[in-house]
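Can you keep this structure in mind? I'll have questions shortly.
The complex appears here without one of its protein chains, the remainder shown in place.
By letter and in written order, the chains are A, B and C; residue numbering begins at 1 in each of them.
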Amino acid sequence: MPLPAFDTPLIFETGQDGRANCYLPAGPALEELLPQDALRDELPLPDNSELDVVRHFTRLSQKTFGIDTAFYPLGSCTMKYNPRINDAMANLPALRDVHPFAPDHAAQGALAIMWELERALSSLFGMAAFSLNPAAGAHAELAALLIAKAYFKQKGEPQRNVVIVPDTAHGTNPASAAMVGFKVLSLKSDAQGRVDPEEMRKVVGPDTAVCMMTNPNTLGLFEPRIHEVSDVVHEAGGLMYYDGANANALMGNTRPGDMGFDLMHLNLHKTFTIPHGGGGAGAGPVGVAEHLVRFLPTPVVRAFDADGKDVNASGWRETADLSFALDFERPDSIGPMRSFWSNFAHMVRALAYTYANGADGLEQVSKLAVLNANYIRASIRDVIDVPYDEINRHEFVASAQTLKRETGVRALDIGKALLDRGYHAPTVYFPLIVPECLMIEPTETESKETLDEFIAALRDIVATAKTDPERVLETPINTAVGRIDETRAARQPDLRWRPA
Amino acid sequence: MPLPAFDTPLIFETGQDGRANCYLPAGPALEELLPQDALRDELPLPDNSELDVVRHFTRLSQKTFGIDTAFYPLGSCTMKYNPRINDAMANLPALRDVHPFAPDHAAQGALAIMWELERALSSLFGMAAFSLNPAAGAHAELAALLIAKAYFKQKGEPQRNVVIVPDTAHGTNPASAAMVGFKVLSLKSDAQGRVDPEEMRKVVGPDTAVCMMTNPNTLGLFEPRIHEVSDVVHEAGGLMYYDGANANALMGNTRPGDMGFDLMHLNLHKTFTIPHGGGGAGAGPVGVAEHLVRFLPTPVVRAFDADGKDVNASGWRETADLSFALDFERPDSIGPMRSFWSNFAHMVRALAYTYANGADGLEQVSKLAVLNANYIRASIRDVIDVPYDEINRHEFVASAQTLKRETGVRALDIGKALLDRGYHAPTVYFPLIVPECLMIEPTETESKETLDEFIAALRDIVATAKTDPERVLETPINTAVGRIDETRAARQPDLRWRPA
Amino acid sequence: MLRVIGVDSLDDLVRVPDAVALRAPVEVTPRLSEIEIAERFRRHAERTTAGAYTSFLGAGAYRHYIPPVVGAIAMRGEFLTSYTPYQAEVSQGYLQAIYEWQTYIALLTGLDIANASVYDGATALAEAVIMAVNATGRKAVLVSSAVHPNYRAVLRTYAEGLDLTVDELPYGADGRTDLSSLDAALADQRYAAVVVQSPNFFGAIDALPAGAAQKIKATKTVLIGVVAEAMSLAALATPASWGADICAGEAQSFGNAIAYGGPHVGFIAATTEHMRRIPGRLVGKSVDINGKTAYVLTLQAREQHIRREKATSNICTNQAHCALCATVYLAAMGKTGLRDCAALNVARTNELREKVTKLDGFGARFTGPTFNEVVVRVPGRAADVLEALEQKKILGGIDLARFYPELEDCILMTATELTSSADVDRLVTALSEIPVRAAARV
Partner (left out) sequence: MLRVIGVDSLDDLVRVPDAVALRAPVEVTPRLSEIEIAERFRRHAERTTAGAYTSFLGAGAYRHYIPPVVGAIAMRGEFLTSYTPYQAEVSQGYLQAIYEWQTYIALLTGLDIANASVYDGATALAEAVIMAVNATGRKAVLVSSAVHPNYRAVLRTYAEGLDLTVDELPYGADGRTDLSSLDAALADQRYAAVVVQSPNFFGAIDALPAGAAQKIKATKTVLIGVVAEAMSLAALATPASWGADICAGEAQSFGNAIAYGGPHVGFIAATTEHMRRIPGRLVGKSVDINGKTAYVLTLQAREQHIRREKATSNICTNQAHCALCATVYLAAMGKTGLRDCAALNVARTNELREKVTKLDGFGARFTGPTFNEVVVRVPGRAADVLEALEQKKILGGIDLARFYPELEDCILMTATELTSSADVDRLVTALSEIPVRAAARV
């Protein structure tokens, strides 16, 4: 069996004329159908037999690390198990093949799914409504900031153009702000890694548009004074935005709505067990409080009962006797964020996950996620720095700062050594405020045995670093390739194969 | 990423109470439903989370070599590509979920598939009819010999109880003969590796029941005098049986029926691209000439046209306007060979493959299979013994006899060295008449590049054997485990895990 | 490539003597593209009622819930496209999975060992009988008539080859094997084996009473327990516990589709005493040259490729992939899932029995507890009732007249965890609407 380390030539370097697979019935040639000048000259792509295609990608898959392979404690990414029932439901032909331009009455089942999910999310996170439109978390941030911009414009306060983000914030927060022309004000966290309402009071003002936060924050710490922060921002006339990447920490425990947030997004692919697929597709519903509902992106799914009564404001309910429509006529809406209505197949998955858990189950999910993260922290704090060594939520940050000083082994190296032992590395060097940071998020779907093995591996790596740092620095060696020359990749960019 | 070499504990050694997955709605406890003495005491099985199950088997799969992984030249097994369309068709819910006891009119589509396939096979191999009943090649051999036994009994020649098999025959041939109480007479091949009609004449007689052969034989050589052999056996009152394991060599070129065979089986899983699945399920249709049709196993699929006319004897035809019935009332039948009618899902796959090729395509399949095998032979004959160095069919045998004498490297070792380079080994030590035999069958689905790489690898192994035999003898080292202590396995059989 | 080989054309490679040239052109299907293939099978699929009708069919092929994880794992290419793991070094994954399967079957049946699979339940029985014949040297076998009729038919097919006599034990009013003639039958020690099935074809729990098992053993006769519904093993007393030396069964219920009857997967479990008589592949645990745990095919001296006509069986290709599906299923369900599933089967069948037999003219044909099947006595011919049900898109069960002429007013009905109360109610309503005349024609 070719080991993962075996080389795999590019698909363009294999194949041969005459190896086409027979998928289609015979038909006329292009040249008989369209004028010559409308056609391209040649199509320089390879023809590979299906066997060679299968082998090629099977090998590539075996050189790819997934949750299905082993433990994947990548902080902030919630790499939890993706139940296979989700995929089975998303692949039901009558859901998979619905066309977005099918008339509403030909798509009632699809709309019902979207509506049920939207209602469930609204209740779970304390929002008045969600739009399932955005394609990922960052996309939802953009939508939310566009909503804020529209809101302030309508309110006659177009001067509000400052977005406040804590220095622990994810890079998408400031980047999204820039995309709506907002300025970014970075707020320093206090010694406890928290946002201090008093500090917030110092920076808010008549130009404050939005304060973007997450809770637990990206250090995994709960912000106990979040409601005070909200009050400060609200008093200054600003809006509070909740980055939902950490929603796995608090379901059924507290809600962004209850904490005073006006806007939020969810990374549905994180909290709601949608396969991350190598970096997407994700899904980023954007949720809003009552006063912002009218700005949500189009279209919005609306529900009516048997008497034609609008039941949108109701909580989740059975949908067999409801009928649904897509509403595009929303004059205050910021407009659509993408080609079609949502990453629908992922809505199916998320709803399947909601069905599989219910309110109690989701509450338990968050509790166990928090338990697992604290267990790892408590089990390694004696061998590695834990800058904020207190009860954390679903993730926490360790730091290799002392270790680096003593041995030269950095966070990066610990990550590589973990790869070598069959684990994925934690998120490294984020959040930016903790030097040599390792952000560890185990999720609730891992067993204690897995955590114990990981803890042992990590402890052993630290021990090795102290006695024989070279052995850590030269990792990984059990992987398909060793450490990669990133400078060369950036200095002499080779972004594609070219025909000889 | 855990390398394939990583250990995987048994599924019984993981898991924990409380890790049950939620597949089923709640229900009453067994104790409330059945009397205590009807129930078992305990069920000592593990509960594993779905994540742990997925990881366990994902790792096991990565330690398993398939056609999808790399080249698999396992002689006599026809490890060709299994098109994915086959599986997709077999998994259509309305085919996958038909119950064998559904009334015929509720299963017309399933019966149509069986009928179309049976008609196609009959024409392709020159038989009057096939039964799709047997589950594999060996099972079909048994069915065929039961047919022969019934035939001779009815003919008043119950004394015919000798089965003649060439010394190149597969082990299932004599083993099947034993299961119907027949004696086995092994016939020596001639110097050209063929069955000599004159030798056959010497052994046939009034006790001859069946002569079991395959053509090309298991050396991959075409038996040019097969019709003469048939004549001899027929003259002596015996029946000719064709072992269809090598059918991939001659489709559209010659037919067992044309060569004088009265009975035959097909290893549908070999020739008709059914995934071998780690050793099955296979499928072994048994075909017969006209005079043996009435003995076929039950049930038989019968077809009627719109007027109710029996159209069973027709060639393949469109089935939309035909109706079908399962016929169990066949007084001369040997009876059923298995619980239900056929390995139906595999009939779907085989018919899909037939559709994908048609007569011309199947003819081409065999030609290319023969081409590939000859190409390998011609490319290695200068470095390794090829005992029958002439045009072969879809496979051929090489021998490590000289190499062993000179270097101590055996056929087995060459196989292990090939594993180390990412290839599957050829079939070794079969057929029995060639010492240190390597039986190589590339199949038609391999590209010339793959063959060239394999040839280079094999040549390099032979070269290494000559310069540094130890390096070959210590292979494999790139595999999940090294060579295994088979003696210990057999002397101290450990066939199952036991609770501590 | 032709040049390397030294021929001028492809045709030169495959030239055959005139005497064996094609006598008639090959006429198979037309050659189609994938799109057209898919279209054809879509049309074939439209000609079945699967999915569209409510079904109460069972009798050896059971509709159980298969968690999607089973397919997601089992269809991985490495598993799907490998073959018999002759080269153990590159087949450790599959070998371990088979070792796990062998363990699951051993634990479920309560017996010492199990093989890597045989074709299906019926051939498992036939092979088990061969084991008994080889163990005892006797050439007859005594089989309960409540063993699945198809299994008995296959046994008779095999018996013809082996010159075995197959005798039968009748069934009693409780739907279990009537053992009153057992003593007499055992007297002259002519039977290699006694075969009973539990739950038997009527769904009845037919575990042999301790006394009977003792008598059988006392005459050195092998007791073979048949299990056609493997799900029952999660709930009922194990075949080993009621004395079976060998258990021959069908494990389709564990994660394998019904698929119009195949592929399914047979198993044989036995006491250690029978180890070297077991047919087919066996995977053993050993070590590699570095002392590392390793799995390998073992005890091959039983098999056809080594022993040829002296092998314990001719089986070569078995049902490995179905066994793999079963293993993944068993791992995912776990003991909790399996027990819950078994309980649901009993509960739904009890509900079915209660509701249907309350109807005028309907009754349970046999007394005594059943697993997930029940024989319902109907007013009139079963065939007529079933036909009337079909008009209402219900496949109501199996007309027992097909196998037991004396039971022509009986239907074998099955309910599993996939049978909902609504399904049962539809059946009951449909039955109550059948015109009395039609139903009571006889």
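The working rule: a residue touches a chain if its C-beta (ideal position, glycine included) is under 8 Å from a C-beta of that chain, and two chains touch if they have at least 3 such contacts.
Only a predicted model underlies this, so the values are computations on that prediction, with no experimental measurement involved.
> By the document's own contact criterion, which visible chains does the hidden chain reach in the full complex?
A, B, C
> Using the definition of touch stated at the top, determine which of A:R201, A:H227, A:R330 or A:R471 touches the missing chain.
Of these options, the touching residue for the absent chain is A:H227.
> For the chain that's not shown, point to the residue among A:A352, A:V386, A:V434 or A:L458 touching it.
Once the missing chain is taken into account, the touching residue is A:A352.
> For a quick check of understanding: of A:P28, A:G156 or A:P331, which residue touches the chain that isn't displayed?
Considering all chains, including the one not shown, the answer is A:P28.
> Can you say which of A:E199, A:D327, A:E363 or A:E453 touches the chain missing from this structure?
Here the residue in touch with the unshown chain is A:E363.
> Could you please point out the chain B residues that touch the chain left off the display?
Against the left-out chain, chain B lists 1, 21-26, 54, 58, 83-85, 87-88.
> Would you write out the residues of chain C that touch the absent chain, in ascending order?
Missing-chain contacts on chain C: residues 34-35, 38, 65, 67, 72, 75-77, 417-418.
Going forward, only the chains that are shown with their structure count from here on.
> Please flag the chain sitting at the greatest distance from chain B, going by CA centroids.
Max centre-to-centre separation from chain B belongs to A.
> What is the distance in Å between the mean C-alpha positions of chain B and chain C?
That gives a centre separation of 21 Å.
> Among all residues of chain B, which ones touch two or more of the remaining chains?
4, 19, 50, 54, 58-59, 62-65, 67-69, 356, 419, 448, 479-480
> For chain C, write out the residues touching at least two other chains, lowest number first.
Where chain C meets two or more other chains at a single residue, that happens at 32, 34, 36, 67, 69, 72, 77-78, 90.
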